[in-house]
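A single protein chain has been removed from this complex, and every other one stays in its place.
Labels run A, B and C following the written order; every chain starts at residue 1.
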Amino acid sequence: MTTYRDAIRESIRDALTRDDRVFLMGEDVGRYGGAFAVSLGLLEEFGESRIRDTPLSEAGFVGAGIGAALGGMRPIVEIMTVNFSLLALDQILNSAASILHMSGGQFNVPLVIRMTTGAGRQLAAQHSHSLECFYAHIPGLRVLAPATLADARGMLWTALEDPDPVVIFEHGTLYNLEGELPSDAGVVDIHSAAVRRPGTDVTLITYGGSLPTCLSAAEALAAEGISAEVIDLRVLRPMDDETVYESVCRTHRAIAVDEGWRSVGLTAEMAARVSENCFYDLDAPIGRVATVEVPIPYAKHLEQAALPGCQRIVDAARQAVGVHG
Amino acid sequence: MTTYRDAIRESIRDALTRDDRVFLMGEDVGRYGGAFAVSLGLLEEFGESRIRDTPLSEAGFVGAGIGAALGGMRPIVEIMTVNFSLLALDQILNSAASILHMSGGQFNVPLVIRMTTGAGRQLAAQHSHSLECFYAHIPGLRVLAPATLADARGMLWTALEDPDPVVIFEHGTLYNLEGELPSDAGVVDIHSAAVRRPGTDVTLITYGGSLPTCLSAAEALAAEGISAEVIDLRVLRPMDDETVYESVCRTHRAIAVDEGWRSVGLTAEMAARVSENCFYDLDAPIGRVATVEVPIPYAKHLEQAALPGCQRIVDAARQAVGVHG
Amino acid sequence: MTRKARGQTGSVEVASPSLVDLYAQMLRIRRFEERCAQLYSAERIRGFVHLYIGQEAVAAGLLANLTEEDAVVATYREHGHALARGVPMPAVMAEMFGRLEGACRGRGGSMHLFHAPTRFYGGNAIVGAGLPLAVGLALADSMQGRRRVTACFFGEGAMAEGAFHEAMNLAALWRLPVLFCCENNHYAMGTALDRSQSQVNLAVKAAAYEIPAWTCDGMDVTAVWEAARRAIAIIRGGGGPVFLEAATFRFRAHSMYDPDRYRDKSEIDHWKERDPLLLCGQLIHESGVATWEDLASIDASVCTEVDDAVAYADAGSLESVEDLTTFVLTPARA
Partner (left out) sequence: MTRKARGQTGSVEVASPSLVDLYAQMLRIRRFEERCAQLYSAERIRGFVHLYIGQEAVAAGLLANLTEEDAVVATYREHGHALARGVPMPAVMAEMFGRLEGACRGRGGSMHLFHAPTRFYGGNAIVGAGLPLAVGLALADSMQGRRRVTACFFGEGAMAEGAFHEAMNLAALWRLPVLFCCENNHYAMGTALDRSQSQVNLAVKAAAYEIPAWTCDGMDVTAVWEAARRAIAIIRGGGGPVFLEAATFRFRAHSMYDPDRYRDKSEIDHWKERDPLLLCGQLIHESGVATWEDLASIDASVCTEVDDAVAYADAGSLESVEDLTTFVLTPARA
């Protein structure tokens, strides 16, 4: 048995062992062991230079990661959470994502940025964001969202072999996810979406922290005789359309599920693509289950009411297949 | 005859005259007269305190604007261009947009932020962004995009009367737009979209700098006997759905047009809403004409190829109505 | 603590608090937070909770210098500042219980205490982000010709953020009435000051902005009170912003999630010898202004206040889920 947290730690350890250009940098990744204990023990194993604690300077150390990548290193920069990543967004968009193109192909930026995302732990408005949609909008980035142990273990490896900047989102509620992982688990592709549960009546399109919720929703729907297929996008940019279209053209119905806010978020892109490309195969409008557009409140009952829960997904799927009850 | 630039200057002058809590703050708004000459002459008229030049400190002076609003002022903060606004995005999202809610309704933030947006002047990757979609995603903000002289003149006034933060996007190519404006032009509503050209065959949904392009496209389409209705969203958050749905349910076809990048941008939201709500009235998939997903190149021919031009809109409309050639 | 403000223009005087007042204030914070820790283990309080225990002298000593008209901007470690500023304890506890009766109707929680009646502007949980807000509040005062002060609290770790740099420059450039109070508790989560900043003399760093800056003993409430009094005299006198470092230490972990692996017990014990309550208690004893019995009875009444706050929070109600989206945008008054 291993956990999502351990799988990420193992993949970082692997990378550090495999390639001396790799190092981990971020706030409290060393002495503290990582705000979510992901890098616990790595300082003792690899030392201060390669497990590099930084000051509170998101723009500064992300920019330094970009420069180090330009200088031949393979930095893994940890931004403690997506909530603080806005302070580094200019560096990520205007430098990391743009330098290859601005330089006419002269300079790649082989940088990997990891950050925790998501709500659900009563951390209130400033610590509960899901801003994957901002990063998924930016040309020049590859954006990943591991939702399984295998992806937690493998995506970082593949990302480090990518010559361009890769942003990896780890949902805070997944760190304690447990399961078996083959000891030889390794690279995974970072191009395609995956069908996590096959179904015939409706397709639930999601990723990251919402995957477990969609799987339980599919379970609940099965109990009512509704067969839901669950797709894990895995890669938020560039998105793999084929897997999604193939599914929706079979099921003729789709629900886009995301923990981000609804408007101009990822469910909008999922819905827009599917309705554009599966137009003549759709039997119902695509449902969107996203977070209610409110700064996430602290009180548990209000936070839960804001987030896309199993019930809202079930209801949306029922409506899509025309079952009301 | 007046210009879009003059209309904005007049509305700022009005506000400064009307309400002594109003002041304008930003980089080079004073001595320089504004990077786009919007505030030219205001320093001489209102003095250094109310036409306040700031250091290069986007996070600092936007945050100071939020604090000044909390302290009873009605600041107009100018961020020179949207390209630099990422440096202040944390302040805008985590403070300006969140404080009313986090405080349980105790503190409003009556702040107006103005910024120039858009490409088309060969300013290359770091100076050609259209990031309206980031702001349109944020609960707690009202986001406006004046595309006409009347809106340039009136939206700021209404925005200043709003108790909550309002972000206004001025497209760089509109400043020299000329036309007549009644001397008593004043407040306009900041809730609804507007039909800028009536039509029957297809609806072009757009805003800001793409409005003129869509109007020319409609003109070109008319010449081929295709009647295009052009809708100016005006308000990007919260969006006015009724005007759009009413139109699309009449035309049965829609094209979403935006100068932002395509994926997870505003055309996605427009397309998702329309396909969800006008599903049974649509005769064709909703077309999306947006900027090609590439950092904007400097070379004119490449930049033009990246931006949504009249021709691409015409082609998309033709395809929607089933005319090919 | 008695406060009086002689209007907006005349000179502003704040009566010196008695040692006993300051002791009582610190004790209110200490007992309140000890209870919070228990209630967190009992899962009555959730989310992130950052205890102030060990640093009480800073909030108590500094805030005793403010008038009702002044403003306060704090961080996510702000229970102490809220209580010392005068936010009612029941409202703070109810907020941490997520109750409608909480200071923010349960929407903010421990990290986001706001309170209009005392001009308490958060409860800001993005490190460094509060500083520009404080600059803006002071800008509003200076543009309106009001002689108010805005006190802004932050940790030494926040001084590495760009927001610190931009805010200090703006405040100094515009000579704004801000008291920047850096609570140097020597750690930013697990990162010690000398591993996060090239300049460990924080007053030197602040002085580079042409801002008067000095350090005080953050464990001695009288030292903090005196240092803040000096600073506020300069600020109210139109001398622009002042930077005050209070050298202190947090006795507890960074947050309830923190196993505190990065500090030696010996280091913590060493600082506990200078527990602000201990030092103040001794001072009171030596100066004879009160007896140990007096202090014990203060403790008793403080414990009652805490009990009442918990009872109030307990009896509180929950905001209706229908109201989830209120306070996002203000409905247009038709």
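Worth a mention:
One rule holds for everything that comes next: a contact is a pair of C-beta atoms (placed from the backbone, for glycine too) under 8 Å apart; a residue touches a chain by one contact, two chains touch by 3 or more.
Quick caveat, the model's predicted, so the values are computed rather than measured.
Seen in the complete assembly, the chain not on display touches A, B, C.
Only one residue in the set B:Leu70, B:Leu87 or B:Leu215 touches the chain that does not appear here, and it is B:Leu87. Looking at C:Gln25, C:Ser110, C:Ser196 or C:Thr326, the residue that reaches the missing chain in the full complex is C:Ser196. By the touch definition given at the top, chain A reaches the unshown chain through residues 23, 49, 54-55, 57, 59-73, 75, 90-91, 94-95, 99-108, 139-140, 142, 162-164, 191, 238. Seen across the whole complex, the unshown chain contacts chain C at 160-166, 168-169, 172-173, 195-199, 204-205, 207-211. Panel shows chain B; residues 27-28, 30-33, 35, 53-60, 83-84, 87, 121-127, 292-295, 297-302, 305-306 of it touch the chain omitted from the view.
In the analysis below, only the chains that are shown with their structure count from here on.
Most remote from chain C, judged by the distance between CA-atom centroids, is B. Rounded to whole angstrom units, the spacing between the C-alpha centres of chain B and chain C is 40.
Residue positions of chain C with contacts to 2 or more other chains are 104, 106-108, 112, 124, 126, 162, 328. Residues of chain A found to touch two or more other chains are 59, 83-84, 87, 124-126, 293-295, 297.
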